[in-house]
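Then we have chain A:
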Amino acid sequence: MPSGRVLIDEERCKGCGLCIAACPQKVLAFSGKINRSGYNYVHMEHPEKCVGCAFCAMTCPDVAIEVYREKVAA
Partner candidate 1 sequence: MPVNTENMVKVFGRPKSLTDARFTYCPGCHHGILTRIIAKAIDELGIAERTVTIAPVGCSVFAYLWYKCDAVQASHGRASAVATGLKRANKDLVVISYQGDGDFASIGTAESIHAANRGENITVIFVNNQIYGMTGGEMAPTTLVGQRTTTTPDGRDPAYFGYPIRFSELIATLDAPVYVTRQALYDTRRIMDAEKAIKKAISYQVEGKGYSLVEVLSTCPTNWHMSPLEANRHVAEVVTEAFPLGDLVDRGG
Partner candidate 2 sequence: MGERKLMRGNEVIAEAAIRAGCECYFAYPITPQAELLEHMARNMPRLGRTFVQAESEIGAINMLYGAAAAGVRAMTSSSSPGISLKQEGISYIAGSNLPAVIVNIMRGGPGLGDIAPAQGDYFQATKGGGHGDYRMIVLGPSTVPEAGELTILAFDLADKYRVPVMILADGMLGQMMEPVELPDPVDPATLPKKDWALTGAKGRDPNIILSFDLDPEVLKQMNLVLQEKYRKIEDNEARYEEYQTDDADIVIAAYGTVARIAKTVVRRARAEGIKLGLFRPITLWPFPYEPLRELASRVKTVLTVEMSAGQMWEDVRLAVAERAETPFYGEMGGVVTTPRKILSEVRKYAR
């Protein structure tokens, strides 16, 4: 399975937790750190498990997540 990565905009994240629940691979978790708006933002706790399905990004109400996938050789 190709691996994936997500880029989370830490200042947009409001710590709602929907992405954590949406991720089928349990990649994401609250970082325990606070952004400028006072929110406990999310980070990749287990980046090695990410497959780039983008479920997190689809549900993010702040469109704070970008998703990348490894290029697979032909």
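Operating definition for what follows: a contact is a pair of C-beta atoms (placed from the backbone, for glycine too) under 8 Å apart; a residue touches a chain by one contact, two chains touch by 3 or more; residues count from 1.
On how the list was made: all candidates are chains of the complex that A comes from, given by their letters.
All figures in this text were calculated on a predicted structure; none of them were measured in a lab.
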Touching chain, any copy counted, for chain A within the complex - options 1 or 2: 1
Residue ranges of chain A in contact with candidate 1 within the complex: 4-7, 11-12, 14-18, 21-22, 39, 43-44, 47, 52, 54-55, 57-63, 65-71
